[in-house]
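Some chains omitted; the rest stay in position.
Chain IDs A and B follow the sequence of writing; residue 1 opens each chain.
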Amino acid sequence: MSNQKLKVAIVGASGFTGSELARLLLNHEGVSIEMITSESHVGKPFSDLHPQFVDRLDIPLVSAEEVNKQNLDVIFLALPHGVSMDFVAKWKDSGAKIIDLSGDFRLSTKEVYEEWYNKKHSYPEGFAMAVYGLPELFADKIKSASLVANPGCFPTASILSMAPLFAKQLIEEKSLIIDAKSGLTGAGIKASATTHFSNVNENFKAYGIAGHRHTIEIEEQLGGLAGSHTTVQFTPHLLPVDRGILVTAYAKIKGEMNQEKLTEIYREFYQDKPFVRLRNQSPGIKDVRGSHFCDVFPVWDARTERVIVVSAIDNLLKGAASQAVHNMNLMFGLSEAEGLNQVPLKP
Amino acid sequence: MSNQKLKVAIVGASGFTGSELARLLLNHEGVSIEMITSESHVGKPFSDLHPQFVDRLDIPLVSAEEVNKQNLDVIFLALPHGVSMDFVAKWKDSGAKIIDLSGDFRLSTKEVYEEWYNKKHSYPEGFAMAVYGLPELFADKIKSASLVANPGCFPTASILSMAPLFAKQLIEEKSLIIDAKSGLTGAGIKASATTHFSNVNENFKAYGIAGHRHTIEIEEQLGGLAGSHTTVQFTPHLLPVDRGILVTAYAKIKGEMNQEKLTEIYREFYQDKPFVRLRNQSPGIKDVRGSHFCDVFPVWDARTERVIVVSAIDNLLKGAASQAVHNMNLMFGLSEAEGLNQVPLKP
């Protein structure tokens, strides 16, 4: 019944994750979108910012101040890094559970955060509260969390590509190289030289070589799985497409390996994970576009004695908005797959 | 309950309309996909042809011969022009209603068909049976039809751009020019020079100038609305995108016109049509991508005394698969919008 629906707020309407959250939640049967906030567009219909919603979601945007005045069940923070932390501090006792899509609580400690994000953290108490919201690894913790740090897009694809091997402590330390490629929406909605069509279209380049902040997020999570420190070489690249991340991961294995054994390790690890698809051919990002799937394809190269794993996600969905909805489903005891049944949009 | 679901078959699995039908029907609560046929891939999982369906729709493809052996409610024909007609002839008395997505029964008569399609029609009796499946114009007839001819993609966008003015007999004869632009999926899944990436990407061109067969389909429908013969200049162009049709239509008006009056005519005509959105700014094809919407934007140019109407659809959905589902909903008394609630995928 309608009055039993979860009451949700989306804080931060202007970006891609805000609009994708709205798209998913609008067709989620267990949810009612109570408000969407935007400080710079108060009073405007949401569909003015995102015309795909005309006639479907025309509610006026409100100030984040309104969040306090409602009995909400969930607050999604679709805000830039460095902005979420203040809202978490403010709303932590509001009675609503918080799912933060920024990077503010993904790392282990204030110190690590400040080193890699190069800014002060204003609410370090949050690190202890926050659960890393990768359902394939931490479903139990997520179920009882009141604050979930929704993983980064690159880390989601990267961790899922290698988790089965790290969980079995099979990866040689310092051998992991993650060559990652992302669609342009990963760079956000802000107009800049980086996002100008003529710099992206028919182009392709690496960026953040040797220092991208998603590196530490991947290292912490994979290291945690293996129970030991892990060093990762991570290089992101910018693809001339809207959506999609493809990760090509290379690593050396401890002990004997062959293709059959490798496939079996992955099959077993992901057997009851409905949104990870173990593929038997090299997946493309379009195979998962518009969906919550992560496609994974592990290959053993006997010649070089190296494992190569390709994984593909939609960076705005499994890498952001649908992962947040998945977390919400877990946090409130809903069916895990509710609202996440989209078949990828291809072509 | 499951046993009350409509039993459907999709005949023709390999193309884009077949896969899009499957995508929509899979999440349609009133439907059960009983079989998908493909003569060249019998026995293969459907997801082998369309990997976006891995783990979601892996049923083996069957021969069209299987259609006869089942008690089906609906048969969707997702076949090339010239192929559907034989299946309609064969299955017309099977008890199942037929929705044909090809061009075989869209025109008025065998003679017109043979002139514009330049091939013999093997089942001319079908023209009398077939209802033109454009729900915004013919919902009542569709409700009682046993054979629906699903409109062409260009005609759908073209007719909806001009229907309100033709219905009021406001358009000067011979003045209508439709400059139409389509994404590449309109050219089909077959590999050819036309569909080779390097001929499409960063390119744009007109084709079928002065003789495209969608011309007559538009002329018959708009002429029918106005109650008089209509001549249309129709020029299609090929866009370097996957999906989407944008139509820019130009026409001279009989009598006085102004912007306010023009907007009001459209508002009134489409007021209870949930999938036509009257826009107040120029729509892009991405505003409707992945959805059943047709966005319409009429402009009065007082300087040239001409009306210019822009309309946008997703050619694979409102121009094909979702229109077919809409027709099915009407034919079986389901809620008109069942299974068609997708918000456009943007970006």
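Convention: a contact is a pair of C-beta atoms (placed from the backbone, for glycine too) under 8 Å apart; a residue touches a chain by one contact, two chains touch by 3 or more.
What you see is a predicted model, and the numbers here were worked out from it, not measured in a lab.
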item: Identical protein chains across the whole complex (2 displayed); value: 4
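The rule we apply is simple: only the chains that are shown with their structure count from here on.
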item: Chain A-chain B separation of Cα centroids, rounded to whole Å; value: 36
item: Complex interface listing, chain B residues touching chain A; value: 16, 19, 22-23, 26-27, 50-57, 185, 202, 242-243, 274, 277, 279, 281, 283, 286-291, 293, 295, 341-347
